[in-house]
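One chain of protein is taken out of this complex; the other chains stay put.
So, subunit A:
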Amino acid sequence: MKYVEEFRDPSKAHALLAAIARAADAIGASAENPIRIMEICGGHTHAIFRYGLDKLVHEGVEFIHGPGCPVCVLPMTRVDEAVEIARRPGVIFTSFGDAMRVPGSKGSLLQAKAGGADVRTVYSPLDALELARRNPDKEVVFFGLGFETTTPSTALTIQVAAREQIPNFTIFCNHITVPPPIKALLDDPYMQLDGFVGPGHVSMVIGIHPYDFIARDYGKPLVVAGFEPLDLLQSVLMVLEQIRTGRAEIENQYARVVPEHGNPVSIAAMADVYEERPSFEWRGLGEIDASGLRIRDKYLAYDAETKFGIGYAASTGRTPVPEPEGCACGKVMTGRMKPTACPQFGRGCTPDTPLGALMVSSEGACAAYWTYGGARLAAE
């Protein structure tokens, strides 16, 4: 595959790994006293393990897995609210495949489907809108999930629905933004991070400047990175070089895709449809101010929470559901605990019997450790 293979070239990787080792040695990084770099995005976590980068880099570089998996950060309360909407008579509930297996306190969407709810996997919110056109007697709800990467697509879908005045389509909006949780992590006195690798496709939409505060206010480097192994290695090297030369800047490794100021069309569509919520609940991080998006009043007809009186629009208010006993997803997701340190990993929690979302989301850190072997291969 052109434009993919080039970024998986083992010989180029060896040159980068050697440069990383030189930089790490120059800083004095060691296994006992490592440079801790958080890869924010779950897609990066998976690439790291798929290619075994954690084993290949200098022992003084430690990857801390961040909260950038939209399904993982969804609190159980929101999964329960999704299941509740899906179970309503006359509803077709549509979702990306990722969210289907995520457990709520009353089961997952897949289990709701087996119990008779009409739950369908779609590949795009526009597919859900097409279902609404073809089923005028049904209420079609799309599970709007994701960071700035997916938000423009649901914004555009709502704009189309409004233009066509489609009355039976809503979005259950769980869109969130990347910068607020990073600020929350940086404000946490227990988190010791030396730098960040930032999610490339989020910056494809928002550009690189929303991260300026990380360098300016916290003195930490961040490099926006692509998703192939060479992208990641080069980004790690760029972070280390900043540390070695005493700089803290926001740099763009993924310039072949990410424009400095993002994508103005996407930004305009998001601004037209969504506004900040006062706060939004995150798994493991709790309520974070201004970290979630909601549908603006002028598009409220397309807001599932309003239409069904659920979630933040419930007249009775929300009662957060506690995470299951023994589930450490919150700690793992915020980089406080490695997946394999969780007492449930591989015992009470496996992909077949997940306790938390991190084991079943395609971007979950526990799923990466499980799928690509981390702990289990080490036992060889």
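Just so it is clear, a residue touches a chain if its C-beta (ideal position, glycine included) is under 8 Å from a C-beta of that chain, and two chains touch if they have at least 3 such contacts; residues count from 1.
Simple rule for what comes next: contacts and distances are computed from a predicted model.
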> Looking at UniProt, which of "Sulfite reductase (NADPH) hemoprotein beta-component", "Hydrogenase expression/formation protein HypE", "ABC transporter permease" or "Xanthine dehydrogenase family protein molybdopterin-binding subunit" names the chain we cannot see?
Replying inline: "Hydrogenase expression/formation protein HypE"
> Of A:V79, A:I92, A:V122 or A:A328, which one is in contact with the hidden chain?
Replying inline: A:V122
> Quick one: which of A:T77, A:T149 or A:T306 touches the chain that's been left out?
Replying inline: A:T149
> Any idea which of A:R101, A:R294, A:K307 or A:K338 touches the chain not displayed?
Replying inline: A:R101
> Taking the full complex into account, what residues of subunit A touch the chain not shown?
Replying inline: 1, 4, 8, 10, 13, 43, 49-53, 55-56, 70-71, 96-101, 110, 121-123, 127, 145-146, 149-150, 201, 229, 351-352, 362-363, 370-373, 376-377, 379-380
